[in-house]
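For reference, the structure discussed in these notes is given below.
Removed: one protein chain of the complex. Kept in place: all other protein chains.
Chain naming follows the written order as A, B and C, and within any one chain the residues start at number 1.
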Amino acid sequence: MSITVKFFASLRETIGKANVNLDADNIATAADVWRIASGNHEPVDNMLIAINMEYANLGETVKDGDEVAFFPPVTGG
Amino acid sequence: MSITVKFFASLRETIGKANVNLDADNIATAADVWRIASGNHEPVDNMLIAINMEYANLGETVKDGDEVAFFPPVTGG
Amino acid sequence: MSVELRGEPFDPWQELQNHQNAKPELAGKFGATSIFIGTMRDFNDGNDVQAMTLEHYPAMTQKHLDTISSEAGERWDILDTLVIHRYGDIQPNDPIVLLAVWSAHRSESFPACRYLIEELKTRAPFWKQEKTGANSRWVEYNTPE
Partner (left out) sequence: MSVELRGEPFDPWQELQNHQNAKPELAGKFGATSIFIGTMRDFNDGNDVQAMTLEHYPAMTQKHLDTISSEAGERWDILDTLVIHRYGDIQPNDPIVLLAVWSAHRSESFPACRYLIEELKTRAPFWKQEKTGANSRWVEYNTPE
């Protein structure tokens, strides 16, 4: 299964990566994506998750080809 | 007692006058001003009254030199 | 805090730009600007409207617009307000009223802007007369909000 992973803003700095291309078989949920892409980093408080640019939860299922993003609370406007 | 009287908008058309300068002694309230300046016209529904450019009631006392205005509900903006 | 009555058409974008340019001390201090523009429509209450005349009571209108602006400044933490209102002959698509509020935060500018238009609509002595075809009619009341 191939997943594109993105980290933004302070989370990008915490993890030290902006983009990760995962290619692994042991991925079922966004939590798995986080664990592998972050290098077993603890989930960050208030962290937001998007799967294919829609807001999602860590428990949500991912599928081959998905884009999964992790970022802090948004502060636009 | 000298009172400047103004009628605006549809009320100006109803009464047929825009400005009246009253000079009479039998004036105590805005109702008296209305009665004399309008030529005994019945007070008009929803009519607004201003004495010296502040909203007032028909029963309010007027004094020498006041400007008293009568007009329909306002429709600006 | 500016209140202006205008007998001629005005360009709201130019007015806003001019007003901000004339207040360099506001630069960097305001995070929120809430603006309302009331514009003449070419229809009302089911009829086509060709033109409109807006009558007013000049000194009383100025006085009450000043008062309403001051009240907004007392009720909300705002930095500046601008009120421009037309009178006289108005064509469809002409701006009738421009209201703008500058503040640090939007929680102040939004209700202050709404306050200005609602109070103006109930307290400022203006009267609209619409030309519908060969006829003209006084607008008898404003919509409640």
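Convention: a residue touches a chain if its C-beta (ideal position, glycine included) is under 8 Å from a C-beta of that chain, and two chains touch if they have at least 3 such contacts.
Everything numeric here is computed off the predicted structure, so don't read it as measured data.
J.: Which of the chains on display does the removed chain touch in the whole complex?
T.: A, C
J.: Out of C:Val3, C:Ile78 or C:Ile117, point to the residue that touches the absent chain in the complete complex.
T.: C:Ile117
J.: Could I get the residues of subunit A that touch the absent chain, sorted low to high?
T.: The list for subunit A reads 6, 8-10, 50, 53, 55, 69, 71-77.
J.: Which subunit C residues would touch the chain omitted from the figure, given the whole complex?
T.: Touch set of subunit C with respect to the missing chain: 13-14, 16-17, 27-43, 92-93, 104-107, 109-110, 113-114, 117, 143, 145.
In this text, only the chains that are shown with their structure count from here on.
J.: Taking each chain's centre as the mean of its CA atoms, how far is subunit A from subunit C in angstrom?
T.: Distance between chain centres, rounded to whole Å: 49 Å.
J.: Using the average of all C-alpha atoms in each chain as its centre, how far is it in Å between subunit B and subunit C?
T.: Measuring from centre to centre gives 27 Å for this pair.
J.: Between subunit A and subunit B, what is the separation of their C-alpha centroids in Å?
T.: 73
J.: Give the residues of subunit A touching no fewer than two other chains, as numbers and ranges.
T.: As it turns out, subunit A has no residue touching two or more other chains.
J.: Hey, what residues on subunit C touch two or more of the other chains?
T.: There are none in subunit C.
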